[in-house]
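Of the protein chains in this complex, one is absent; all others appear in place.
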Amino acid sequence: MIKVLFFARLRQQLGMGELRLEDFSGTVRSLCAVLCEKYPQWREHLDDDAIRVAVNQELADSDAAVAAGDEVAFFPPVTGG
Amino acid sequence: MIKVLFFARLRQQLGMGELRLEDFSGTVRSLCAVLCEKYPQWREHLDDDAIRVAVNQELADSDAAVAAGDEVAFFPPVTGG
Amino acid sequence: MDRIDVREAPLDVAAEYAAVQQANTADGACAMFVGSVRDFNAGSAVGGLALEHYPGMTEKSLRAIVADARGRWPLGRVNLVHRVGPMQVNDEIVFVGVTSPHRQAAFAACQYIMDRLKTEAPFWKRETVRRACGAEEERWVEARASDQAELEKWG
Partner (left out) sequence: MDRIDVREAPLDVAAEYAAVQQANTADGACAMFVGSVRDFNAGSAVGGLALEHYPGMTEKSLRAIVADARGRWPLGRVNLVHRVGPMQVNDEIVFVGVTSPHRQAAFAACQYIMDRLKTEAPFWKRETVRRACGAEEERWVEARASDQAELEKWG
């Protein structure tokens, strides 16, 4: 099982902060494709170069591997400080 | 009259913090020459590239003009902060 | 040697400064940065701010940034405090304090930590802005391209 998290504006746009996905194994890019297939209205928000991704709480790129037990977070550019 | 000041290590080396000079007009360089002529033992301390000069409380170089009423200070490199 | 604190409670700059200097007689230099809530941003009057974060990742991310700073400069103490949750205009959002025997190292590390934090640490600001008509609205603060550009100077 994969745990997927969304933060900030993206969380509000998707109307969801967290979901769980059974039986996924692939890359961040393919995870994103699976999500957009399941929720077509997410594509415009999720399939955006500005969106950043963390795998297991570390920044990652779209080629990063994702497997059972991983936590994947999608979020807009950060604005702390 | 010119007021001449010495600070920090230079003051201790010359054994004097302040002196007044009547009837001087020239540059910082010629003032320095006049002082070294009057006090030959000052030459090794005063005629040193590291020594800095301020004329009327602003940093100046050896070509700066000095005339009656001016205050000239000689001091080692600064070490504040 | 490092203190990293992510919290809702107000930030006390005097206490944070005291923490980096206490019993620290080896470091002659301390550089600090404080970021506060401004009353105006992107053309609108700001009434308040809320900071969302990614609880599992936030501290990990800050620790990694501080560790990288230590790999680059000889540092004594590093104290990094970031607030989350709701706050008011003029409240402090972030404090970074760095000591070193060397002034340049303290300045560089303090600025480096802020530049990395601004582009990598998972915090998001949402402002309450007052419109000319008097209505209040909430909006997410936009990331600035200049923050990304600043990061590049560190190679």
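Here the chain labels run A, B and C in written order, and each chain numbers its own residues starting at 1.
Note that in this section a residue touches a chain if its C-beta (ideal position, glycine included) is under 8 Å from a C-beta of that chain, and two chains touch if they have at least 3 such contacts.
As the structure is a computational prediction, the values presented were derived from the model and not from experiment.
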{"item": "Visible chains that the absent chain touches, using the contact criterion stated earlier", "value": "B, C"}
{"item": "Among C:Y17, C:W73 or C:W140, the residue in touch with the chain that has been omitted", "value": "C:Y17"}
{"item": "Sole residue of B:I2, B:L31, B:L46 or B:A73 that reaches the chain not shown, by the stated touch rule", "value": "B:A73"}
{"item": "Hidden partner chain, touching residue among C:V6, C:L51, C:L75 or C:C110", "value": "C:C110"}
{"item": "Where the unshown chain meets subunit B, residue by residue", "value": "5, 7-9, 50, 54, 57-59, 71, 73, 75-81"}
{"item": "Hidden partner interface residues of subunit C, rising order", "value": "13-14, 17, 21, 24-40, 89-90, 101, 103-104, 106-107, 110-111, 114, 118, 146, 150"}
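Methods note: only the chains that are shown with their structure count from here on.
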{"item": "Averaged-CA centre spacing for the pair subunit C and subunit B, given as whole angstrom", "value": "48"}
{"item": "Shared interface positions of subunit A, touching two or more other chains", "value": "none"}
